[in-house]
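Here the complex is missing a single protein chain, while all its other protein chains stay put.
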């Protein structure tokens, strides 16, 4: 490596603001999840005081992460941390409703404990709930890091900016994409490979609602793609597998598409993608 | 955080049974894989005794994991561990047949060593083989943790309850889902995005066969979805890409679907999803 | 475990050549990325000398990895390492062009910094750039390990043998597969679930071009599959979502397919998969 | 090992109260010393907030240690921790006076920085200051662990119960023993191998003053032994090397002893042990 | 560094037999001590099975250490390990008698727990008991490593070859040296700086008894030196501080020496070194 290039890299390094390491952020999230849901990763505490100290460390971790955040401007990390911890009961309640929804929706699940311990959908939705709460406080980068950690671990990509109501269920999940300005109602269930995306990739639209609205009690089967900020899926609708939707449907609609299936015996069939 | 909420979290923590940490379980699996297939992650042993000691540690790790399993009831972790280690030659033989099938099926693979070292399909199928053997011994949660580790690392989601015969090949694999009551014969090959799923999400059906049967020598191309516990794909059949099947097909059937493809030059084509 | 089996495993272990551990390879890649793009994971250096020493450690790491490579034959790891580090300015320039393309193509991206820090597409393409440069020097296994690390972390599977020009953009990315003999021009953009694959799985074709050619300024939407070594997508073409292509299209072509969409109100629609 | 013995050991283990691990206690002490005297082991803090967070962790560490202390009874670890941290300015001032005294007393010392960084006497006296402050708050075991850590590292054994005024200097130090009820004035200097011990080893005397009193500005040379709770070394006295004292001496006394030294040339000399 | 020297070092390295690392040996000793005396460093075990597994790891550690021992010849590490663990009840009983003796002999000690947790004499004597038991089985180097660990940590240097009966007490201890062929009876108490040494340094005397015999109930005060393989200190004798003995004394003897002590006021005193 030429010395000149080494110098250039050094200059780039020096001008780069310090920032919280992704692994510190991920550790904070996983430790927090273990406090809210001990089933996730059980820690042994010999006394209430030991537990209280553990939560104290968690607070310090969040403050450290916030303090290293280059975009934080003049925000007071003390009060940001306080505010986040005050919202924890609400966050916990939402995640608990999601876990229950995932248990109810999967015959293979033996208990809510199993959902908390091993379901990628649980991990990803809980990460979204935490990331979203931080973003509501004006923090940008840290929620993204939490979301990408969950994306990396589960293949489920939920933007922290999305708005999602309680009792949200994702089954399997690999390949799910939920865009920044999506709105999802309560009791919605989606399967692997579902995309709630945008039609435009114009940077000028960054502030516009670019992703769909999904009303309460909608089910969206695997591989379906729903695009556009004006697209509204009415409550209690069912969107079939592999359906591609760029327009709204009223409540209680079932959408599926039929395709011609042919086999080597010469039989042709029309299939509905459920 | 209010003191009341802290107290509530503490109570939840205290009432939660201890369980083996996911990372301890994953380490056991990866260490075991390295013993069975040194190509996976080569360790240096200066003598047979050193190797024997390493295997001794592996046995202790499994016993520790089994002993921390909250669901184990009265099972004797000594004899469970013995039984698992007695089955290792069979497990190894099955995984070796899978590795060979993956090498045979991918022109880009230079050697079986390369498959063992770097193919996600190898990692996920070997995890299934280990998880399935534990589940056969009546262990539930630990196999799920192994399976979710593989899911997280590879995007391939094979339920430990599935029944899969030898020489199974998964190519690329991201997005593959194989449900709990699937039956897969020998010499089957599947591509990324294939789902072997259920039609019902009724909890009452938990004990029923809800996922399909795939007979020997079947090939299923990328993105195909096969659903339902009564669906049987006959031996030597080929299921084309993106096909959506909810009924059985006899042996030696080729199933594909045709779709109209249009380009901006006004040409329309019928395509077969291979 | 029978003693006989233990002996057999020991023999397999002893006959297995040592090789660089996957985690050492992944650490090298991530440390290198942090040097080239401090935004990725900022390290603090109190002086130029401290930075220079860090780069010195990085060189030693690469030499160690190359020295443990069982396939290296007689290659001189000193000069291989030198050669790789001399190419770093070019590698960095290419990755910078990719980061810019990803920023330009995503309205949700607030800055190139955010892309570097948290976009899986950035991680996977940068891994490809590094892996490809090593493969150009005749190294085979190590590039595969880097690629599988990125695959595991991002769900994006780019073979190090592929040829990809500058300003390459992958959005979301889960499920992307780019085969060994693909050629991709400059300013190409692809979405999640896109496959550039082969038609043949005959081992005899290992040396043949089996994957498609994508010319400059092509956009390929989510879930599209393009197969075959003779397939050429002409410059400035747009391939719609879920399109399945096994033949070439001329420049400036838009390819999409229409499907019949039916809802429960009895309405049928023809949809274009964009 | 017989099962019976294993059972016995288990019972002993279960009946043993948990206690802070010696390494956690030692880490607390060393981290605290680094905060009070950055020369000891310099840490990099990018901002005041980062430093404040580090001190916050230090507080939590002390609370954790106090909370695990089996002897603590009903003491409130919050207020104990507060009280200790409020005393830190005084503790720091005392240790600074000791460091200055050690620099002034050793021609080989180039700077106070060198004393802080590498003098065992500094390490041991600072450990005493911290341990003594904790003992003043009624904590018993933790000060002993700090003292034994310093003893192990430096060979200097100062009981946390001793009373030592400012500007205390220990040179080299290996073998120094300072008993629990010793009183040492200001500006005292002692060399390696000095013992301030007791005459009685009767457990009934545990609450009695069993160790000597050393008044201000006394110097005690290497290997001297001073014993007994009623023994007072008057201010400005000098106790020569290897002197053995069990009675008091008035201020400004020089005590040495003469011994006959004979060499192989037949010369005999009377030597004074300075 | 010249290449020639590098080559020479490499050759030396390759011809050096592998051996257990000192830290692995020290960890084994400290873990064992924690099992025998949980007060030393309390570990939490949630069940008897967890404890049993911990002891299982300890056995494996010893076997690993023994297997790496270059001098072991053909010894069977299985049976060596078994034999050592069978002797543990006796070893524990001896160490418990030592702890009790140290508590009885020090007014400053509040409990046997405090002795176990923080007394260097306890650590060093326990290390001797373990090292001696291994040496009795014909192991040479590993006991030396345990002994040097204790020497480094406590300043107490007891050769594993020494023979020491029960209820042995060392107070403070820095500088104590106990030679390879010493014999020490029951209920002996020694203070810091005591040497039980040899008169000859002739390698030809390696197999001869070169160090003294100390009979039951002897007390030896600080700094006393007793030399020679024929020197026997009769039972119930008291050896005063700094006494230098190279001949035997009968039982119930008190040995001390008187020295002239002079102070600056012109007073001369005869002192007895107790």
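For clarity, chains are labelled A, B, C, D and E in written order, and residue numbers in each chain start from 1.
The rule is short, and it goes like this: contacts are C-beta pairs under 8 Å (C-beta built on N, C-alpha and C of every residue); 3 or more make two chains touch, one makes a residue touch a chain.
Being a predicted model, the structure only gives us computed values, none of them experimental.
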Sole residue of D:57, D:153, D:236 or D:254 that reaches the chain not shown, by the stated touch rule: D:153
Listed residues E:117, E:151, E:166 or E:189, member touching the removed chain: E:151
Option from C:64, C:104, C:165 or C:205 whose C-beta touches the chain left out: C:64
Touching residues on subunit D - with respect to the absent chain: 35-39, 41-45, 48, 51-52, 55, 85-86, 88-89, 104-108, 110, 114, 117-120, 153-155, 172, 174-175, 192-193, 222-223, 241-242, 259-265, 271, 273-274
Contacts of subunit C with the absent chain, listed as residue ranges: 18, 46-47, 49-50, 53, 56-57, 60, 63-64, 67-68, 77
Absent-chain interface as seen on subunit E, which is shown: 1-2, 5-7, 9-10, 12-14, 16-19, 21-22, 140-141, 144-145, 147-148, 151-152, 155, 157, 159, 161, 174-175, 177, 179-180, 193, 195, 197-206, 210, 223, 225, 227, 242-246, 249-250, 252-259
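We adopt the following convention: only the chains that are shown with their structure count from here on.
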Contact-richer chain pair (by C-beta pairs counted) among C-D and A-C: A-C
For subunit A placed onto subunit B, the superposition rotation in degrees, Cα atoms, nearest 5: 120
Subunit A and subunit E: spacing of chain centres that average the CA atoms, whole Å: 60
Whole-Å separation of chain centres (CA-atom averages), subunit A against subunit C: 25
Sequence positions of subunit E contacting 2 or more other chains: 44, 46
All touching chain pairs, where touch follows the definition stated at the start: A-B, A-C, A-D, A-E, B-C, B-E, C-D, D-E
